[in-house]
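With one protein chain removed, the remaining protein chains of the complex are shown where they sit.
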Amino acid sequence: DTKLKMVLNWKYQGPQGFFFVAQDKGYFKAEGLDVTIDQGDGSAAAVPKVASGAYDIGFGDLNALIEFAAKKPEEAPVAVYVMFNRPPFTVAVKADSPIKTPKDFEGKTLGGAANDGALKLFPALCKSAKIDCGKVNITNMAPNLREQMLMRGQVDGVFGYVNTIRFSAKLIGVKDDQIRYINYGDYGMDLYSNAIIVSKKLIKENPEAVKGFLRALNKGVIDSLKDPKASVASVATREPLIKSDVELERFDATVKDEMNHPEIARIGLGSVDPARLKTSIDILVEANGLPRTPTPAEIFDPAFLPPAADLPKKLF
Amino acid sequence: MTSGTNVVLIERQPEPSSGEAVPPSHVDSYVELERTTVTYGRAPNLVHALSETNLRIAKGDFVALVGPSGCGKSTILKMVGGILRASSGFVYVAGREVGAEPVRIGMAFQNPTMLPWLSIRDNVMMPLKIVPPFRGQYRKKRKGEFRDRVEALLAQVGLKGFGDKHPWQLSGGMLQRASLCRALVHDPQLLLLDEPFGALDQFTREELWSIMQQLWMTRRPTVLLVTHDLREAGYLANRICVMSARPGRIVDDRVFDAPRPRNLAMTYEPDFVAMTQRLRELIVEARSDEPAVA
Amino acid sequence: MTSGTNVVLIERQPEPSSGEAVPPSHVDSYVELERTTVTYGRAPNLVHALSETNLRIAKGDFVALVGPSGCGKSTILKMVGGILRASSGFVYVAGREVGAEPVRIGMAFQNPTMLPWLSIRDNVMMPLKIVPPFRGQYRKKRKGEFRDRVEALLAQVGLKGFGDKHPWQLSGGMLQRASLCRALVHDPQLLLLDEPFGALDQFTREELWSIMQQLWMTRRPTVLLVTHDLREAGYLANRICVMSARPGRIVDDRVFDAPRPRNLAMTYEPDFVAMTQRLRELIVEARSDEPAVA
Amino acid sequence: MNSNVNRKIASAVLIVGLFAVWEVLCLAFGVSDTVLPRPSQIFVTLWQRFPALWPHTLQTLYTTMLGFVLGVGIGVLIGVLIGWSKLAYDVAYPLLVGFSSVPKVAVVPIFVLYFGAGTVPAVLTALIMSIFPVVVNVATGLATTEPELEDVMKTLRATKFDILWNVGLPRAMPYFFASLKVAVTLAFVGSVISETVASNRGIGNVMMIASASFDVPLVFAGLFILAALGIILYGVFSLIESRITGWAHRKTEFAMG
Partner (left out) sequence: MNSNVNRKIASAVLIVGLFAVWEVLCLAFGVSDTVLPRPSQIFVTLWQRFPALWPHTLQTLYTTMLGFVLGVGIGVLIGVLIGWSKLAYDVAYPLLVGFSSVPKVAVVPIFVLYFGAGTVPAVLTALIMSIFPVVVNVATGLATTEPELEDVMKTLRATKFDILWNVGLPRAMPYFFASLKVAVTLAFVGSVISETVASNRGIGNVMMIASASFDVPLVFAGLFILAALGIILYGVFSLIESRITGWAHRKTEFAMG
C-alpha cells in the first residue's frame, strides 16, 4: 500500500465526513492507499504543512495557496480538487450596527484571526469596494473569541466564513437575526475556497496515488451527499465528543452555502473554471501586492480528477 | 596580682532526685526550672535529654553548669532561652512562663551561628535591631552610636577591624568571640553562655574571664554559664551545678563565694585546686551509668 | 597509674624568621611547608594569615601546634589537607606537592561539619566510600565489616547507639567525637586534628587522649594536632610548635620526648607543669604585636 | 496529629468555598457559560463525558510523564554541567534563557514537520518545557553549596565526581524538588499546547474540539482534568521530597507539609 498523510483544515467537524466516509468504506484501501488523516489548525495553515513535506495531502484554502505560490513557486503544492467553490468570506456585524456597506468600515475596528481567509483578503475587498483600508483598525484575535467580542461590542465587525460565524454564534446563544453579513461575493470577489492540495513531490513521484485518492474521495463525497447522517457519524466515531446534531446542521449548511456554486452543474464539483480562477489570482495578487502572478496551471491541475461524468453535478 | 583570696566552699545538698522542688530559701528564682523533662524525637527513637530537673537561679547570680558531654547542658540553656519547649514541667523566667517575660536575654551558642549574609558588625548589631528599647532607635542610631558600641565591644575581645568581614572569613576562635559580643551588645539582664571560651587559647580566654567578671560586677546580669573548664567555672561563678549523664539531672549544687574581683592567682591556690578536683570527681561519678546522688 | 615518668625537655631554636628553611637533620620531612605564605581576599581587604612559614614533620611524628586565636593554625592544617592553596611557597606531603600524594589523610575540622542528610554512621563511613583501597570494597562491605568497624569506633568514643541519628540530633561534644571517628575510620597515614577535643569535658577528653596515644603507638600515623590545651599538647605530642600572632609564623619548636605510654599522673609532675608554663609564656609573647623571636 | 486533620478539613472547606464563590458570582452576574462556566456545569460535564474523556486523559498523562521524565533527566545533566564548568555556564545559560523566553507554541510546528502529529511532538514539547526550571535550580543548588561541606571530601582526595555525587547533589535536592513542582506543571502545559497544534488525541485536542464547537464547559472540564493531574503528581513529589529532603525541612517556624 502507498502510505499517504493528510492534514485537515480544522479540528473534527461534520463536513469532514467526506474524507472519513471514503476511509471507512474502504475506498482508499481499494485504490491501494493507506491514508492517515490528521486534524489541522486552519485552512491556510494546511498550505505550508504540505509545502514543507510534513503532509502529502492537505485540505486547505486555495487563496492561501495562491499567495504561497506567488512567494515560493518551487515549493508550492498544487490544488487538484476544489471542494468549497463559493466565496464564504464575510464581515459580520451586529444586526443593529450602522455599518451597512464596506464604506462604513472606515474609522471602525474590525477583528479577525491573523490567518483568517477573510481578513487576508480584506485588502482585496478594499480595492474592489474602493475604500481606504488604512482607515480601518484591525485587531487580531483567536477565532473562538470572534463572535463574543463582536456581541460585547469590543469590535464593530469580525472577519470570517459565513457558516463558521453563523454556527459559532448559534452555539453561544446568539440568534441568526442578531447578526448581519457583508459578503465579499457581493462586492466582486467571486473566489474559490477550500481544495484538496497535494505536494509537488507526490505528483512527481506517484501521480497514480493522487488519481486514486481523488477517485476514492469523490466516491466518499457522493456517498456523503446522499447520506449526510452517516457521514457525520463517521466523524463522530473518531471523536465522540463532537455534537452530532450540530455537526449535521453544519454539514447541510456547508453543502448549501459553500459548495453549491452554479458552475458545478456545468463542470462538476472538484473542477474549476479557469477564467474564474484567473480572476481570483489577479484579485489576490493586486490586493496583497504579491511579487508575481502565478498562472492558473500552477495553482490547479485538473489532470488527476476522475472523469467529468463521475463528478457530482448536483449537491442536493 | 593579689594573692591569698579567701576561697570558701560551701557544699549544698543537691535537690532531691524525686523531683520535689525545695527552693533554697535565699533563692528568689529569677530563673526556675520545675520538674522539667525534655525528650527529643518520637518513640521508638525517643531520647530523654532531661528528666524532672529542678533548678532555681536568683536574680543577679552567676551560675556555672558543668557535666559530661551530652548530658543536657545546652538543652537547659535553650529552654531558658525560649528556643526549646519542655516536654513536661515548667520553665519560668522573671516569674513568668518563658517566652512571655519582658527580659532582655543574651545568648552565646555553643556553635557561633552567625548569619552568613551579614557582616560581623551587622551580626553583632542584630540584638539592637530587635530588642526594645534599642529597637525603636535602631534606624536613627545604627550608623552612629550603635556602631560605635559594637566597634568598642569588638575591640575589647580583640576583633578590632574585623567588623566588615563576613563570618566565614574569621577563625573559629574569632567567631566565638564575635558571638559573645552579640550576646552582650544589648546589655542583657539574663546571660546564657554555652561554652563561650571553648575555642580560645588560654591567654585570650583568661582575658575574657576578666572582662566577664567586670561586666558582671558592674551591670549585675543573671548569668548561666555552661563550661567544661572547671577553673573557668571557679573563677567566674558564684555557684556551680554539676549535671549527671543523660538523662540529665542536677546532682550537685555548690556555692563558691570567693570575694570579687577574683584573679588568676587564686586559681592556683590549693583550696581552689581542691575544689576543682572535687568537681572533677563528681563529674566522673556523673558519667557512670548509675546517676550519682551525693 | 605509673608515676615518675621521665620528662625531658629539649629546647630547639625556631627556624630563622627570614624564612630560610634549615631542616633539622633528624627530620626526613613527611610534611613540609616551605616559605609558605597565605593571604585571604583581595586588596584592599587582604588578610595575611601566614607569612613565609617553614615547618617540617617527620614520618610518624606527633606534632602539636599551639598559638593564639586567629594566628593561622587552621590555615596550616587546611593547606596540608589540600583544601587551601598557598599564595606563595610550597607544601609537600610525602615528598610530593600536596594534592598529588598517594597518602590517606584523616582530618577533624574545628567545626565538626557533618553532612546533614546522612546519619552519623554514614557520615563516619564516608572516607571508606571515597578512599582507596576501601573504596573498591565499599559496595560489598558497607553493610557488614565497615559498619561494624564504624560501630566499634563510635562505641569507643562513647557514641554507641547514635549511629542512626542525624547530626543535628547530637550535642556539640558528641558531634565533635563523631567527627574524630570520621577522621580515624580509614586508618589514615596522616592525621590532621583541629582542636578535636575542644567541646568535651575534662574526663571524656582524657579518655580520648589515651585512645589517641594508643592509636598512635600501634599504627604510627603522622599527626598534626592543633590545640589550645597545653596539657593535651604535652600529653600527646613529641614536638610542640608555637605560632606567633597573625601573620603566623612558627616562633618556637620544641621536642618533648617523655617515654610512652604516658599517663595523666605525668601531667601533674613539676617538670611537665614547668614546660606548659613556659609554653604559656611563649604564647603570651606571641600574642603581642611584635613577633617574639626566641 | 489532630490539628493536622483539622487543618486538612479547613483547607478542603476553603477550597470548596472558593468554588462556591465562583458559582455564586457567575450566577449573580449572569456570566454566560460560553465565557466562564460555573463549577457545577463543569463537574456535570466531567461526570457525563468521563468515558469519552478518559482515553484522552491517559494519552496526555502518558506524553506528559514521558516528556517530563526525560526533561528532568536532561535538566539535571545540564544543571550539573553548568554548575561544573564555567564555560558550560557561559554557553548554555544564554541559549537556555533565550530558548525559554520563546513561546513553545512557535516551535511545535517544527517538531510536527519532522515527527508527524501526535505523541512525539507532545513528548518533545513537554520535555523542553521541563528542562529550564530544573537546570536553573540544580545549578543554583550546586553553586550555593557551603564550601565547608566539601572540605571533608577534599582532604580525602575525592574526585570532582565524588564531591558532586556525595555533597553537591544531595545538597541541591531541596532546590531540585522545588523545580520539579514547577517543571511538572510546565510539562502539562507543553504537551497540551502541542496537542492543540497537532494531534488527534489528548486533552489538548479535546479542548480544541470543544472550543471549536463552543462547548466551553467541556473546555473547562479538560482544564480541570489537567489541574487534577498536576495536583496528583505534585502530591507524589511532595511525598518523595519529604522522604528525601527531610533533613532540610527540620525547622518548625515556617513549616511546610
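Which chain is which? They are A, B, C and D, in the order written, and residues in each are numbered from 1.
What we mean here is this: a contact is a pair of C-beta atoms (placed from the backbone, for glycine too) under 8 Å apart; a residue touches a chain by one contact, two chains touch by 3 or more.
Keep in mind the model is a prediction, meaning the values are calculated, not measured.
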>> For the chain left out of this view, which of B:Gly41, B:Gly99 or B:Pro261 touches it?
In response: B:Gly99
>> Across the whole complex, list the residues on chain B that are touched by the chain not included here.
In response: 78, 81-83, 99, 105-107, 109, 111, 113, 115-118, 126-127, 129-131, 166, 168, 182, 186, 192
> Which positions on chain D touch the chain that was left off?
Replying inline: 7-8, 10-11, 14-15, 18, 35-36, 82-84, 86-87, 89-91, 93-95, 97-106, 110, 113, 132-133, 136-137, 139-140, 142-147, 150, 160, 163-164, 168, 174-175, 177-178, 181-182, 184-186, 188-189, 192-193, 196, 204, 207, 219, 222-223, 226-231, 234, 245, 248-257
>> Using the document's contact rule, name the residues of chain A that touch the chain not shown here.
In response: 44, 47-48, 51-52, 67-68, 71-72, 75, 111, 113-116, 119-120, 137-142, 144-145, 148-149, 152, 154, 288
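Here is the rule we use: only the chains that are shown with their structure count from here on.
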> So how far apart, in whole Å, are chain A and chain D when each is placed at the average of its C-alpha atoms?
Replying inline: 38
> Approximately how many whole Å separate the CA-defined centres of chain B and chain D?
Replying inline: 50
> Centre to centre, by mean C-alpha position, how many angstrom separate chain C and chain D?
Replying inline: 50
> What are the residues of chain C that contact at least two other chains?
Replying inline: 111
>> Quick check on chain A: which residues sit in contact with 2+ other chains?
In response: none
> Can the chain contact pattern be summarised as a line, a ring, a star, a complete graph, or none of these (other)?
Replying inline: line
